[in-house]
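A single protein chain has been omitted; all remaining protein chains appear in their positions.
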Amino acid sequence: MSDTRTTGFPGVEQTVLGADEIIINMGPQHPSTHGVLRVKLRLDGERIVDSECVIGYLHRGVEKIAEHRSYQQFAPYVDRMDYVAAVSNGLGYCEAVEKLLGTEAPMRAKVVRTILTELQRISSHLLWLGTHAIDIGALTPLFYCLREREEILKIFEKYCGARLTTHAFRIGGLQYDTYDGFEAETKRFCLDFSHRVDEYEALLTENRIWIARTKGIGVLSAADAIDMGATGPVLRGSGVKWDIRKAMPYAAYDRYEFEIPIGQNGDTYDRYIVRMQEMRQSNRICLQAIEDIPAGPIMGKVGKVLKPPVGEVYHSIEAPKGELGYYIVSDGTTQPYRVRIRPPSFINLEALDKMIKGHLVADVVAIIGTLDIVLGEVDR
Amino acid sequence: MSALLEFLKTYMWPLIFAVVIVAVLPLLAGYVVLMERKIMADMQARLGPMRVGPHGLLQPIADALKLLIKEDIIPENADKVVFWFAPVISVTAAMLAYSALAIGPFFQIAELNIGLLFIVAVSSMGIFGIILGGWASNSHYSLLGALRSTAQMISYETAAGLALVGGVLLAGSLSTREIVQAQHGGTWYVFVAPIGFFLYLVASIAETNRAPFDLPEAESELVAGYMTEYSGFRWAVYFLAEYANMIVVASIATTLFLGGWLRPFQGTPWMDFLDFFPPLCFLAVAGYCFYRTPKQPEPIQSMVMALFGGLCLLLAAAMALPFVPAFAASKPGLHGAFWFLLKVSLYIYSFMWIRFTFPRFRFDQLMKLGWYFMIPLSIVNVLGLGVYRVLRQLQWSRWPAFVLTTGGTLLVAIWLVWNAQKKAAAPSSVGDMTEAEG
Partner (left out) sequence: MVNDPSEKKPPAPAETPSEKPAGASAEKPAAAPPKPAAPAAPKPPAVPPPPKEGPVPLDNDLVKRFKARFGDNIREAWTDRKQAILVVDRESLAEISEYSRDDEGFDYLVDLTAVDWPKREKRFDVVLNLYSFKKNERLRLKVFLGEGENCPSVTGVWSTANWLERECFDMFGIVFEGHPKLTRILLPDEWQGHPLRKDYDILTQDTAWVRENLGIESGQ
């Protein structure tokens, strides 16, 4: 092999040893692609020369299904997109339809929604932390994370009977009022949880190997992040202080105080710190909300048959992964004419190719982990 | 006929020991896996295997059976002969290393005057099994795993070897038995050469491909590295080789740094009550087993529990045997084996502890650690220990000599770390790869 051979990729003049490249198929069956993501990697030694994501293995045509269901019937389907944050999906959908109908949920419902959504954010981030750590080789945090997540799932289970795909909210409010002891249990969890976050941070934040594996890896500048449409912790890790909960408050977020943690360098370590801080902030919101849940009805005035007036609406919420938007077009019938879901994972994943270029194979799993994707949502 | 008798007379014990090693080692490796899973479970707030036998005691046997009857898949385009042969090389190398190890003053297959050299040489042959297996699989993951393994082994073999040289320098012999005997009455070499011990600990983790240096089989990156395409029995053989290697490096460290089969405080008469520790230890385990026996959910589990308790009782009796005056001669052999295995277990425990605490290194970081830190430091360590020996021969007392040499080596270590940090602050980690690869 001659040393002057070019690789055919812009910016990469030649491979280090002038040797052939290896093409590796990472996934769809691979321990750390978080589901059925497939990444085609072109390697020079272990360095990524070029990559391409292949997705769609979990495509179920959710948007098409929506056109054949009534508004209420479609609500459980959205839980199956980002199945580790089903409550957040449900909140986005219910609020979007409510906006389309021109109605709003009563205050009590909004506060309970906020509490459950924030708990879901914590549980989603916990699962992210555990899998991210295990991708980088730290086996133990996963089990601590699952232990706390279990407590949250128990609260969900007591509230609505389901743990994962909860279908917790209804269009117009809630079906179930809080159970006896909901406040006490949630409060106990929240008070306990801040110490637990300290535990995880003790294992990782100052760990030299962890820092070496995450600092400077997968850097996404603020301008790039905006250009790539990245949202959520990925955007905030790059230093853009933007959170829909603050920018365009929905549910009951304007009642509570919380900070938007941001990073500086936009690397994997910053995104890690941002998510850890977000868990603390979510905890803070929960603690404030649980203190006074207003009395009152839990269901607004919506009919049994929903016929939203002709028109369209776009509504988005800050899901654990980023901006989760619903664009719903109504033709005045009981079934939505078109439901478009703006999936945060899908659009964040788009940045992967850019982020892994020039890194090593080991960094690919770190970067996939830091994007916090759920393939159910990427493929829908 | 008489020739055969003569042969047996000379080689009976080595033959018996060899058979014991070959028969017991896989079992031992299986139980090391069980212990690892139990310890991991304990550190991760869960129970670990609990189903097969009481507290999962029969899990290794179930695992072994499962692996034996599993379908043996050879990939279509694999080099079949090499694919078949590679795991055998690995496990042979690992087992051969035991031939020169002394588990107690009595229990040793062959007393070689170059024992340590032989062990290091033979166990490093295991790398051939990994390279050939990775190459023969005809899979990119396996190939990358094998390449990583090669680079890693070569880098860390050097550091480990130099760390061992320190111990050899102190003992003045390569024979495992003589190294241990040199520590008799004096201090274990871990207290004379702590930096050497630390270097060997790190290097031996890397050499056995354990986390945080388990890059050749990093499951989140390379699926299973060189073992990706292996299944069933062949996979089990690789696994056996890995755990056997772990026991080998732990045995080397025990021999060289932890006083081998010697009891702690061997030379101190008032500490002799420690001789009662081995039988009492087994007695306690047996007592716990019998205490738990009626509490097992299934009668069969109670039975296994009682059996295990009986086994411990038997071992306790064996350990108590030297207290009977008639069998007093068996004491070094029996108790020696106990202390040796205990030290080996503690060493392996530290492996596991490290594995469950730390994230994994990246390949270039591993290489940098090896070449920029471990190897320079181990060279300085050898020099320091040489100086120590000279000072001792010049009739210096132990402490000033120790503080001088170890302190000096420590200063070099700090300088190396400081230097590396200064370097890391400037360029990006990606740009440095060329250097590390070259």
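Labels for the chains are A and B, by order of writing; each one numbers its residues from 1.
Here is the rule we go by: contacts are C-beta pairs under 8 Å (C-beta built on N, C-alpha and C of every residue); 3 or more make two chains touch, one makes a residue touch a chain.
In this text the structure is predicted, and so the values were computed from the model without any measurement.
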| item | value |
| --- | --- |
| Chains on display which the left-out chain touches in the complete complex | A |
| Residue of A:I22, A:M107 or A:I211 touching the missing chain in the full complex | A:M107 |
| Touching residues (missing chain, whole complex) on chain A | 55-56, 59, 61, 63-65, 67-68, 99-102, 104, 107, 110, 222-223, 226-229, 239-243, 246-250, 252-255, 260, 262, 307, 309-316, 323, 325, 327, 329, 331-333, 337-338, 340, 342, 346-347, 350, 379-380 |
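Please note the rule applied: only the chains that are shown with their structure count from here on.
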| item | value |
| --- | --- |
| Of chain B, residues touching chain A in the complex | 40, 43-46, 140-141, 143-144, 211-212, 214-215, 218-223, 355-365, 428-430, 433-434, 437-438 |
| List of chain A residues in touch with chain B within their complex | 16-17, 22-24, 30-32, 45-47, 133-140, 142-144, 147, 203-204, 207, 209-210, 212-213, 216-217, 358-365 |
